[in-house]
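Removed: one protein chain of the complex. Kept in place: all other protein chains.
Every chain is named by a letter (A, B and C) in the order it is written, and numbering of its residues begins at 1.
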Amino acid sequence: MSFKFSSEIRVRLPETDVLGVVYHGCFFTYFDVGRMDYLRNLGLLEEFRTGESLNLIVHTAADFRSPARFDEVLLVYTRIRKIGDSSVTFEFRVDLKDDGRLVAKGDSVHSFIDSKTWKPHRVPEHFRKTVKKFEGSTLKMK
Amino acid sequence: MSFKFSSEIRVRLPETDVLGVVYHGCFFTYFDVGRMDYLRNLGLLEEFRTGESLNLIVHTAADFRSPARFDEVLLVYTRIRKIGDSSVTFEFRVDLKDDGRLVAKGDSVHSFIDSKTWKPHRVPEHFRKTVKKFEGSTLKMK
Amino acid sequence: MSFKFSSEIRVRLPETDVLGVVYHGCFFTYFDVGRMDYLRNLGLLEEFRTGESLNLIVHTAADFRSPARFDEVLLVYTRIRKIGDSSVTFEFRVDLKDDGRLVAKGDSVHSFIDSKTWKPHRVPEHFRKTVKKFEGSTLKMK
Partner (left out) sequence: MSFKFSSEIRVRLPETDVLGVVYHGCFFTYFDVGRMDYLRNLGLLEEFRTGESLNLIVHTAADFRSPARFDEVLLVYTRIRKIGDSSVTFEFRVDLKDDGRLVAKGDSVHSFIDSKTWKPHRVPEHFRKTVKKFEGSTLKMK
């Protein structure tokens, strides 16, 4: 996997749990921060969130490889791996900034929905072109 | 302080932090659960949340007396202490259910706002009467 | 899938987001509540969390089928589907209590680790027997 975009996140106290490490559910928040940063960077954040098409998350998963602790700085790498007919698949990797240790990996699938008919909606052409231009040949598109 | 209403909450894992105790910010979520339970119990939840008047929190505070830990059961006591012209003041106490130890205390002040003019709005009569009937003489009302 | 255990959870205000529905990351907290309730019910909560073996989450995933909203009551169904050599796989389903509508599904995989050597550790016999007795023939065990 090669990523062209990353976000920096410092672990906050409430994100840790009694085991002394980041609570696993918080990684989905980190993925969210990565996704929004990625889309903002491409000028697609508004298009993804609002307007004629709604965007719903339909699936997400994460693998946890090593713990992260309070005040550590994480690098959240984000890319769009696939654009299907009406869905977009993001991929994430979270490393410890300090030594590059892999902390977690994950993905999420989002579906475009027509805000009136509430039916699946083709991913807009402008969205496709912008992502294709950024990701290049590693992007799978339908 | 005497309370006529309480909610039971079991501490969840993500609510603890690396210090092994409930993260202090989570008590504001517990107060919220208490407030919503209280209002639902009096049939006022919808009235408080929606309709012609919006309800905004303008102040909240908490004192922390002793720690709470993962899987412990808390009793969140809730009452309305005061109804002002356009504001409502809640009061909270959180005890450990097991031994009655005081864990935290707090309050919150909410303001009724007209959803069109966005100006302070008198607390509705029905809301006043229902709370007065429940709380009795300990309620301060203007 | 057949589940023999469920937990009841009422959606809290901070669990919703600006889209008006439960933020997807909160379902991992709901799964956590289900898992802890399940283990407490079988008398395995302490064994799972502490002692000679640590328990680490290594994977989790969720599929989101329909939205849940503030104040709605959810039923979180929990079961252990598989016990491997050193891992345990939980399965979850979240329904709306009111009308039984499917809201989300998911799973999580946890690994037992020796707290001294930090190496994978066989799932203890007592844990295996207790789960087997509860789940019966639907449990896959190695």
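We take it that a contact is a pair of C-beta atoms (placed from the backbone, for glycine too) under 8 Å apart; a residue touches a chain by one contact, two chains touch by 3 or more.
A quick note: this is a predicted structure, and the numbers were derived from the prediction, not measured.
In the complete complex, the hidden chain is touched by one of C:Asp17, C:Glu46, C:Asp85 or C:Asp98, namely C:Asp17. Think of the hidden chain as still there; on subunit B it touches residues 24-26, 28-29, 32, 56-64.
Touch with the hidden chain on the side of subunit C covers residues 13-14, 16-18, 20-21, 23, 25-26, 69-70.
Within subunit A, the residues in touch with the undisplayed chain are 12-14, 29, 32-33, 36, 40, 45, 71.
The rule we apply is simple: only the chains that are shown with their structure count from here on.
A comparison of C-alpha centroids places C closest to the centre of the full protein. The mean-CA centres of subunit B and subunit C are about 30 angstrom from one another, to the nearest whole unit. With centres defined as mean CA coordinates, subunit C is found 24 Å away from subunit A. Our note on geometry: subunit A versus subunit B, Cα centroid distance of 36 Å, whole angstroms. Shared contact sites, meaning residues of subunit C that touch two or more other chains, fall at 29, 32.
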